[in-house]
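A single protein chain has been omitted from the complex, and every remaining protein chain is retained in its original position.
Showing chain A:
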Amino acid sequence: MAQSSPQIGLPDSRPSTRRKWRPTVIAPWLFLAPAMIVFFVYVIYPVFDSIWLSFFDWDGLGDKTWIGLDNYRELFDSDTFWKAFSNNLLWLVLFMLAPPCGLAIALFLNQQVAGIRAVKALFFFPFVISQVVVGLVFSWFYDPNFGLLNEAIVFFGGDPIAILADEKLVTYGIIAAGLWPQIAYCMILYLTGLNNLNGEQIEAAQLDNAKGWKMLWYIVIPQLSPATFIAIVVTVIGALRSFDLVATMTAGGPWGSSTVLAYMMYEEAIFNYRMGYGAAVAVVLFLIMDIYIAYFLWRMVKSEK
């Protein structure tokens, strides 16, 4: 990010102005106030309120009962929680395929033939449509009776598999659906990165006879590192946010085998009226996400200073 260069609390030519009331001191706060207020009410305060709630037993209507760490104790003893947690890890690990796949497609498409703009747009398409539609589209694709995937499997002599009804395969099936838009997103980040490569460095490397993989690995990928950083950040966030697809494709089933923390939390709070317990699940998810938030902020603050 570019350095904010100029001094704004500028040297004032009118010495009579008292510092406290200078408009350049007041104005930024007035500009910030509306956004800060709504952001505080709807984002900052709820985070702390949820953490607080996770120490209570509460059905959402009646009185709250303080139970200390009991929600967490129950959570760590619960099979559903560990299933959701390990599914979240699986999402995280497999989602890391999105940046390299996106890069591969970007390299494939980074040409200037006729109609390439339309092709790039069509590749990006899955990111633009709602995840609910993506979920629907893939439910179809996987359907054991008429889904295109099974038609293909049968065509090649295999037996049809009901991916979304199979406890072992279901999470992989949903993750594949999630990767579809995520790869599209990474691809667009890399296409922009490739557009802004330093031509001189590439030419110099070409003179030194670097090409193909060597060129890619030593010259191009290092130059793409800002795009890689953003791609990894959005991919991690995307993996941990995996709610929409689980909700539309399986509702966590069969028998809770495809649930993730985000969905488990929703289920406990909305269907089982266990607000405190749900909040505890959310806090765990939040703590996992915090690792990445902290890393991102650390990098950002460092680059600003």
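The definition used in the following text is that a contact is a pair of C-beta atoms (placed from the backbone, for glycine too) under 8 Å apart; a residue touches a chain by one contact, two chains touch by 3 or more; residues count from 1.
Keep this in mind: contacts and distances are computed from a predicted model.
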| item | value |
| --- | --- |
| Missing subunit (named according to UniProt) among the choices "Succinate dehydrogenase, cytochrome b556 subunit", "sn-glycerol-3-phosphate transport system permease protein UgpE", "1,2-phenylacetyl-CoA epoxidase subunit A" or "Quinol oxidase subunit 3" | "sn-glycerol-3-phosphate transport system permease protein UgpE" |
| Residue among A:Ile67, A:Leu97 or A:Leu194 touching the omitted chain | A:Leu194 |
| Contacts of chain A with the absent chain, listed as residue ranges | 1-2, 4-10, 13, 23-29, 31-32, 34-36, 38-39, 41-47, 49-51, 53, 60, 107-113, 116-117, 119, 121-126, 128-133, 136-138, 140-141, 145-148, 151, 180, 185, 188-189, 192-197, 199, 202, 215-216, 219-220, 225-227, 229-231, 237, 240-241, 243-244, 247-248, 261-262, 265-266, 269-270, 275, 278-279, 281-283, 285-286, 289, 292-293, 296-297, 300-301, 303-305 |
